[in-house]
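Below is the structure I would like to discuss, written out as structure tokens.
Removed from the display is one protein chain of the complex; every other protein chain stays in position.
Per-chain residue numbering starts at 1, and chain names A, B and C are given in the order in which the chains are listed.
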Amino acid sequence: MYMRKIIIGVMGPGDKASQKDMDNAFEIGKLIAQEKWVLLSGGRKQGVMNAASKGAKSANGLTIGIIPTKDNENTTEFADITIITGMGSARNNINVLSSNVVIACGMGAGAASEVALALKAKKHIILLTDNEEAKVFFQKLDKEHIHLANNPKEVMSITKTLIV
Amino acid sequence: MYMRKIIIGVMGPGDKASQKDMDNAFEIGKLIAQEKWVLLSGGRKQGVMNAASKGAKSANGLTIGIIPTKDNENTTEFADITIITGMGSARNNINVLSSNVVIACGMGAGAASEVALALKAKKHIILLTDNEEAKVFFQKLDKEHIHLANNPKEVMSITKTLIV
Amino acid sequence: MYMRKIIIGVMGPGDKASQKDMDNAFEIGKLIAQEKWVLLSGGRKQGVMNAASKGAKSANGLTIGIIPTKDNENTTEFADITIITGMGSARNNINVLSSNVVIACGMGAGAASEVALALKAKKHIILLTDNEEAKVFFQKLDKEHIHLANNPKEVMSITKTLIV
Partner (left out) sequence: MYMRKIIIGVMGPGDKASQKDMDNAFEIGKLIAQEKWVLLSGGRKQGVMNAASKGAKSANGLTIGIIPTKDNENTTEFADITIITGMGSARNNINVLSSNVVIACGMGAGAASEVALALKAKKHIILLTDNEEAKVFFQKLDKEHIHLANNPKEVMSITKTLIV
């Protein structure tokens, strides 16, 4: 009767995100909102987390931030709901367990940990990044669960095939 | 511009909840939803967690469950959004950090840990329980942050004074 | 062939510990070390955590601190081994899960959360405190797992009956 909401996690660099990563994240966030899915991110007011949340809000979506710190001091203003974990990077595992599909938009140490933790949890992950070594490495680890996309639209069409 | 949503956490026993605890939790959940606040609970399909979520959905509210297990097998159907922690009772700290105000509806070991963790985090807590020893003990620990209520309506009027 | 070490957790207030709490904690730590058991504490350089670790080291024991922060800046010098969790009070659940027996020496919000989490995990807990309301409350929650002691020697004799 009640339908649990579908949650799409968008992961990626914070202060080291490229402009392209952030543009992609904004677009992906917007497209997720247009599907009426919930956008989940790491919640900080930087880089991919901020941009994806902003994109989702631009399309009137619902946004969740899973916050590593013990309060909202560094939280993006575009997170409607903040889950305060106070547990630093250990919260990365919550990010992936809570997401129906994980999207890595760009690549850094934090995103790499989330992709790896998602693989450990047998989640499907879509990579949108110029980091070719990341694609090669993660596909070698688990070809079945790693999907490659070239732009936000491809990310979305792959996501739709994974949400059944 | 964007307003972060207000989150009210309702904590209480699972399989050992009394009928009165569950009735109170349902009513509190409903009243929270009527205020357009988000209802946060521990998310299991038992006792106070289930009843508060059901009450909030009866008034068309938004409900979040912070799940101790690694999947939704034992999750209440009345949780719109589930945050899967896979970290057992350590998630109790997330419950309280994420809540603007914590309401303990009934009392057991889990709820006691949440009240204590909430005190540690300097959160305000409202107790609605017949367990007089709990009231005495927690008020002795921190009179400023422990508030006593006799019924769901009192819970709500106290909550309103705490949300500024 | 190899024998897993027995771990005794000593919990209690940090900066609000009374002198008596710290004296008791020192003595309990020493007695634990004399039994060749490992002393586990929350690891901060304050109050009961510091005193219990210091007591165990005075008898050449092995001491572990489960650290809430992301580094050892505020860690007691008397912890031989520090497990850095970076997860704040959520680490309290690790404290109790890792202990064969939990001893609460003194009482505050943190210790109360550990007693409650230990009850949730069906651990045995020994209370040594002047806080009579704590004794009444926790014994009402679970008479089987809460044990009362009047001094460090009683704590140890009860502990021995629980370690089989």
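Simple rule for what comes next: a residue touches a chain if its C-beta (ideal position, glycine included) is under 8 Å from a C-beta of that chain, and two chains touch if they have at least 3 such contacts.
All of these numbers come straight from a predicted model, not from anything done at the bench.
Across C:Asn24, C:Asn93 or C:Asn131, the residue that sits in touch with the chain not pictured is C:Asn93. In the complete complex, the hidden chain is touched by one of A:Ile6, A:Ala59 or A:Ala112, namely A:Ala112. Within the complete assembly, residues 1-2, 4-5, 7, 38, 57, 64, 66, 70, 72, 77-87, 93-94, 97-98, 121 of chain C touch the chain that is not shown. Take chain A: the residues that touch the chain left off the picture are 87-94, 107-110, 112-113, 116-117, 119-121, 131, 133-134, 136-137, 140-142. Mapped onto chain B, the interface with the missing chain covers residues 70, 85-90.
As a working rule, only the chains that are shown with their structure count from here on.
Taken residue by residue, chain C touches two or more other chains at 87-90, whereas all remaining positions touch fewer.
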